[in-house]
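Entry: chain A
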Amino acid sequence: MHKTGCFSIKEITKIEGHANLDVELKDGEVEKCQLKIYEGQRFFEDMLKGRHFSQIPLIVSRICGLCNVSHLNTSIEAIENAFDINVSEQTNILRDLATNGEFLKSHALHLFFLVLPDYFGKESVLEFSKEENKFLNWGLNLKKSGTDIVKLLGGRIYQTVGIRPGGFTMLPKQEQLDKCLLLLEKERKTAIDTIKLFASFSEKLSFERKTDYLALVDSNYSFVKGKLCFASGKVIEEADMLKHIEEFIVPYSNAAQTSFEGKSFRVGSLARINLNQKALEPAAQDIIRELGLSFPNNKIYHNNTAQAIELLHLIDSSIRIIKELKLEKEPMQEIKPKECVGIGVTEAPRGTLYHQYSFDEKGFVKKANIVVPTNQNNHTIEEDLKEFIPTLLDLPQEKANLEIEKLVRAYDPCISCATHFLKVNWKK
Partner candidate 1 sequence: MEKKKVKVGFFSLTCCEGCEFAVLDLEEKLLKAFDYLEIVESRVLMEKIKPAAVKLDIAFVEGSVISKHDLDKLNYIREKTDFLVALGSCAAIAGINGIRNSLPEGIQERMRQKAITPVKEKAYPLSSFVKVDYILNGCSVNELEFLDFLNKVLHGVIPKLEEVPVCFECKLKGNACLLLKGILCLGPVTYAGCGALCPSQNAQCIGCRGFTKDANFDSLDNLFKEMKQSKKERFNLFTYFNPLPKELSVLKEEK
Partner candidate 2 sequence: MITPEKPELAEIISISQDTADTKTFEVKFVDKSVGKKFKFRPGQFMMISVFGFGEVPISISSSPYKTNSIKFTIVNVGNVTNALHQLKKGAKIGLRGAFGTGFPLQKFRKKNILFVSGGCGLAPLRSAIYAVQEKKSEFGKISVLFGCKTPENVLFDKDMKQWQKEKFQVLSTVDNPNKNWKGNTGVVTGLFKHLTFPPETTIVMMCGPSIMIHFSLIELRKKGFKDEQMFASLERLMQCGVGYCSHCNIGNKYTCINGPVFTAKDLEKLPMKEN
């Protein structure tokens, strides 16, 4: 790679749009590193204006095909907070289960379909050898254990329909839950093997940068409740998130970036485990110890390991939920709208997700504000790259690109963005 010059990486597909990366080097130092995300092109916040609150979850779940349940759940939390709805314990547990399903699916897809080819030096899973295809089956099976749950609770894997403000439109049958349970128990071992596999890979990659972390912290490792904690020590209430986190517009990108007290921070699996390791299911904690992994750490590649660890946690927690569950028929709660503001904060597979709505007295949306995890990570990604790229100067450009890709992929900015992230065009 030349020590001076610029290159840009065109058509990074984003979570909800497309992105490029522009880099300018001078004497081996990164002068400029801009992640240009054209998110916002779809104007979800504007589209929600004037819509009835009952339509929100189904509209926002279309923001992202992969973490639609997270968007659903977050908007539902915001709506229920706004209209003072307290759903039953059973509903909460089933929502947790659905969230688990989505995380399983999302993590498995990311790890096996997008990250693994990197580690094997392959362009895509389609080029895997017979030997390597074995791992693909691991991935598919783990994913299936998640999708089956989501399908069961939401009716469909993408753009689920059954999860609504006030409860579930339809409850699953016990026998169906039992089937999910069988599959989960079968895939436990795969999850453990997965952790070992990814830990062995990420151990070899050494890039490390000290930064702050943010996640919802709760004694049950919940993805929906808890307090927002920073690794640097600050603890804030969910509803106050935007009071502390500064959202700022960068002129080259359609997506806002965020900072906390002027500095960048990371969100996602690594942030969660860094902050909340003790709340993981026992088996997940055991394996961390067994493999001699140390959390908290600042190695972003360990985000992949963290995802793998979460896989095991998710399986164990789902197994426990299903075993303890005694399904009872219950109607959905009726919701009486009023003029007010509602906020929902949850952990999505890729990090903290924030939804805020203000409603008029009939429950129509006046204003909506959504902050997605990738927005929060963008800033950190840029800063990481500023430190990382200079270490690659000895490599030929193509190799360097691959390394950059690996780093960005470690963040799991969104599965689709990670897929063909970097296509380098040198500018003279």
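Basically, a residue touches a chain if its C-beta (ideal position, glycine included) is under 8 Å from a C-beta of that chain, and two chains touch if they have at least 3 such contacts; residues count from 1.
In picking the candidates, the idea was that all candidates are chains of the complex that A comes from, given by their letters.
Note that this is a predicted model, so its numbers are computed, not measured.
**Q** With reference to the defined contact criterion, which of 1 or 2 touches chain A in this complex?
**A** 1
**Q** For the complex, give me every residue of chain A touching candidate 1.
**A** 13, 16-18, 38, 40-43, 46-47, 49-52, 55, 58-59, 62-66, 68, 109, 113, 117, 123-126, 140, 143-144, 147, 154-159, 161-162, 164, 169-170, 252-254, 364, 405, 415-416, 419-421, 423
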